[in-house]
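Okay, here's the structure, questions in a sec.
The complex appears here minus one protein chain, its other protein chains still in place.
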Amino acid sequence: MSKPRGFFYPRSATGRASLIPPPPWHYSGDLLTIEYRTDPAAVAELLPAPLEPAAEDSGAVALIWADWQSCGESREELLDPVRSQYRECFAVVRCRFEGRIYSRCVYIWVDKDFALLRGIHQGYPKKLGSIHMTRPHPYGPAPRLAKAARLGATLAAADRRLAEAVIVLEAPTEKNGFVNAHPMAHHRWLPAIDGPGDVHAELIESAGARFEGGAPWRAKVEAFRLFDSPTEELALLPPREIICGYYRQIGVVWNGGKSLQSSVAR
Amino acid sequence: MSKPRGFFYPRSATGRASLIPPPPWHYSGDLLTIEYRTDPAAVAELLPAPLEPAAEDSGAVALIWADWQSCGESREELLDPVRSQYRECFAVVRCRFEGRIYSRCVYIWVDKDFALLRGIHQGYPKKLGSIHMTRPHPYGPAPRLAKAARLGATLAAADRRLAEAVIVLEAPTEKNGFVNAHPMAHHRWLPAIDGPGDVHAELIESAGARFEGGAPWRAKVEAFRLFDSPTEELALLPPREIICGYYRQIGVVWNGGKSLQSSVAR
Amino acid sequence: MSKPRGFFYPRSATGRASLIPPPPWHYSGDLLTIEYRTDPAAVAELLPAPLEPAAEDSGAVALIWADWQSCGESREELLDPVRSQYRECFAVVRCRFEGRIYSRCVYIWVDKDFALLRGIHQGYPKKLGSIHMTRPHPYGPAPRLAKAARLGATLAAADRRLAEAVIVLEAPTEKNGFVNAHPMAHHRWLPAIDGPGDVHAELIESAGARFEGGAPWRAKVEAFRLFDSPTEELALLPPREIICGYYRQIGVVWNGGKSLQSSVAR
Partner (left out) sequence: MSKPRGFFYPRSATGRASLIPPPPWHYSGDLLTIEYRTDPAAVAELLPAPLEPAAEDSGAVALIWADWQSCGESREELLDPVRSQYRECFAVVRCRFEGRIYSRCVYIWVDKDFALLRGIHQGYPKKLGSIHMTRPHPYGPAPRLAKAARLGATLAAADRRLAEAVIVLEAPTEKNGFVNAHPMAHHRWLPAIDGPGDVHAELIESAGARFEGGAPWRAKVEAFRLFDSPTEELALLPPREIICGYYRQIGVVWNGGKSLQSSVAR
């Protein structure tokens, strides 16, 4: 009998066809972040038990655009960049589990299938979207990565614009915000094949295994709009108060996480 | 504490943002099928234990192109067709489990995210691809759905063409082939978050809950080519002998399946 | 010296690389039309001199969605359908030139490059867009092409939704509307390379060389919305009054037109 190989779908005799290689996964990317406060109740209702709202500033949200190049250990994807380049936009909140603070991605859109399938593994609730962000550049009309650079970012899905923002870089700063600064607490769900409920429901923790990056830039949020859609609920987290914008270039390695709790509701 | 709702990712207070609604899922579509024989060993190595090769004609493969409109119970997706229309191309083989014959999809490409996520639920090993097939039409240069209609079909992924075919309709026939004619036996895998192996590995059976369709057309396979790619293994199932081509318009309902076996390797 | 061949860009020794073959061009397609009245002044300001508004009902507009398969004389594109299938949405008004009534496309979005380049030849002001329309189907949840069929249609460009509509088929009728029923009067412009103005500005007339089609269906317009965008002006033609909806399957041949007037402004 055979034992097909491959980290995830599809599995085959060699494992070559698998849409994603096993971790570790390596990333180079640019992050454009907008931190703001929304109604804490709107965040709380997105947190499944036993997660609880953060004790302080529980309505804080980070909406983050990212422009990535990623690869597995072989790094071969980098030379066939249709397989390594992707963009994403995701909304992060904070929550509490057993007394610790976690970050948690509540909505996320990516533009490649390998990123979507990695999300299934990591508990990111990924959909496809169209994501764009201005790229700093040393020549011509695009802004330099420097004070006063104006950077735009947009998100659309299913042919509807969902978010757009403009930030203006002010000065290097210490931190790239505080909302996405904790280990992630995500659920990995698999609905049962034969009726309601999940056959697998696992709360996991994960964080970057290695990290490097330039100094974050603090930015003024010049424009920020969320748009409604019949199939999206990002606009149910409207900004009451802008905290700050950020821009940062980073390198990160993701290499798995740990299981915090497995519970099957059925 | 909250209990977010939604059949699958993302879950929210209302469930509206879920990329897919709960089953039943309803489909209208056109299927273009090429059945052929490859080396039985190439099929066998794709069947994880305890699945075994079919007792007869175990090298038979169906490569199927499908042009779908699909929706949940509300049928609202049909009126916002960016959410209902998608195309796919998939390779099906047969296998045996506890003495019964099953069909099994070994490779599949789709062009929408909702189809990809449904695949995670159903155990289809979906990637994104670019799928095209000639559509019969009653007027102008496109072929009528009638004898002598010539229909082309192509598949690409990651900017590489993977398959192309041309069939010519001959006559209405009884069956739409035999390879994809059984209940599907699929694995639902979820790799462990903290090391090798799967935290969930479930063999499931599923089939259409309801079915309707026109008479299948038997077709001559005029051209059929598979192309190699560094990230695909479809070309490792090359045609040794063409069996037959088919074309059929169908309506189908999918409403879950049953678990045949759950085994966690770790 | 060489004389590269090819109907349009790029030209080469063989002409094979040309994005489009020479006319005649053959089309099979489905048309979903919404006719309505807007402010006649909003139509008039889109008509360059010497075109004048239609004498009657000069504020009438047709917004038309079309799902096409098209090809040149060889018809080879039909068997490699990524080269034949495309969708478009376009706004048509009427105008008058030398006492005759013409139709004129004022805005149009398509989803393939060959369609865009054909537009340059024909004077259609094409942009790329994302266009979707429900397809009638004989089985499953999609509507039959019959009384009470509900069909949706949407348009987006640059990640923004621009239009959406739902129609309900009522009964076969005589005509597929009146706005797009005349020969087209279009401008073919080529801006000068060395300063303001056009080096070529030609008013042309063209119409289908051959036509066949099923009975048009008259339809109730159940929903119809235009959305604003910083880069579009379709929403400056808002519906004051809905006239009627239509649905029709057709075959058409386009084989050139004639020059009505050539004027170079510089």
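Labels A, B and C are assigned to the chains in the order they are written; within every chain, residues are numbered from 1.
By our rule, a residue touches a chain if its C-beta (ideal position, glycine included) is under 8 Å from a C-beta of that chain, and two chains touch if they have at least 3 such contacts.
Just so it is clear, the structure is predicted and the values come from calculations on it, not from any experiment.
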The one residue from C:I101, C:L128 or C:V253 touching the chain left out of view is C:L128
Can you tell me which of C:H26, C:R83, C:R161 or C:R248 touches the chain that was removed from the display? C:R83
Residue ranges of chain A at the interface with the undisplayed chain: 26-29, 69-71, 75, 78-82, 84-85, 130, 132-135, 137-143, 150-154, 156, 164, 166, 212-214, 249-252
Touching the missing chain, which residues of chain B? 130, 132, 154, 156, 159-161
May I ask you to list the residues on chain C that touch the chain which is not drawn? 1-4, 7-14, 16-17, 19, 22, 44-52, 76, 80, 82-83, 106-108, 112-113, 116-117, 119-122, 124-128, 158-159, 187-196, 199-200, 202, 204, 206, 230-233, 236, 256-259
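In this text, only the chains that are shown with their structure count from here on.
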Thinking of each chain as a vertex joined to the chains it touches, would you call that graph a line, ring, star, complete, or other? complete
Can you figure out the chain closest to the middle, judged by Cα centres? B
Rounded to a whole Å, what is the gap between the Cα centroids of chain B and chain C? 35
Rounded to the nearest Å, the gap between Cα centres of chain A and chain B is 30
Separation of mean Cα positions, chain C and chain A [Å, integer]: 40
Overlap residues in chain B, where contacts from two or more other chains coincide: 80, 82
